[in-house]
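All protein chains of the complex are present and in place, except for one that has been dropped.
Entry: subunit A
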Amino acid sequence: MLATRVLRLVGKRAIATSVCARGGHGVAKVEDYTMPAYFDRPDNPLPEIRFVQSLSAEQQSLKEKEKGSWATLSNEEKIALYRISFQQSFAEMNQGSAEWKSVIGGVLFFIGFTGLVVLWQRKFVYGPVPHTFDPEYKQKELQRMLDMRINPVEGFSSNWDYENKKWKKLQHFKECIGFIHECRLNGGSCLVHWAPRLRGVGSDFTTIARDQAISCKCAQLGEKTLPEWAGPADATRTDWSEPGRVVESSLSFFIHDPVSAINPADMCRRRLTCLDLTV
């Protein structure tokens, strides 16, 4: 203990193998890790010792100058003093490295390699799957699941439209309209993106849409304009016509009249009046 304190005053790093008297009971070898050491750590800003232990003549004179007024020190001298005491600045300490690229690259490489191994296994190791995986068999299985009304509440069969013999679409139309309504009530606006490929939407929609389509163009973010209703003239635009038909059939949710008896444009106008969205 005494030895290290004396040496610190002198500013020299103690020799690792120096002995240390311990309460008169003998001597113990002084280990490296018990000696004061230099470190750069952002969470522990002041290391135990100065970085540069043996100062050159120039550095020594700078240290003498430091004892006077600091206003006389130039910027370069201040930096030189800093570099005597510290190896890295905080900026250098905290800067990241490009190691993450190698890490990501290595991870992806091994994932890819695993994929190759799996492919090889599929070809050379595994036997054939049971005949129940044949597409025709799967088709019959699916049909049987629908016939048996497997999970009819919220699961499998609930997504099948038994009357029209096709998969249902647009289950969440009510929630979407509710959300748009709330956005507008709170003074904001809502960008509505109509997905062009809704599940089950086919060519019959385009045909019907051409006859009596409405197209709905919703406001951009930041603008307070209301949806504009275009007439059948816009129906030929394929990106509008499908949503038009979808809106028509789905708005029958809210109004329990048969869809065909209603002019879709009127229906939408009526619906938006209920929601206080029309001018």
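The rule is simple: a residue touches a chain if its C-beta (ideal position, glycine included) is under 8 Å from a C-beta of that chain, and two chains touch if they have at least 3 such contacts; residues count from 1.
Convention: contacts and distances are computed from a predicted model.
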> Which listed name, "Presenilin", "cAMP regulated phosphoprotein 19", "Cytochrome c oxidase subunit 2" or "Large ribosomal subunit protein mL48", is the one UniProt assigns to the chain that has been left out?
Replying inline: "Cytochrome c oxidase subunit 2"
>> In the whole complex, not just what's shown, which of A:Glu48, A:Glu141 or A:Asp161 touches the removed chain?
In response: A:Glu141
> Where the complex has a chain not shown, which of A:Ala37, A:Ile79 or A:Ile150 is the residue touching it?
Replying inline: A:Ile150
> What residue numbers in subunit A mark contact with the hidden partner chain?
Replying inline: 42-43, 94, 130-132, 136-137, 140-141, 143-145, 148-156, 158
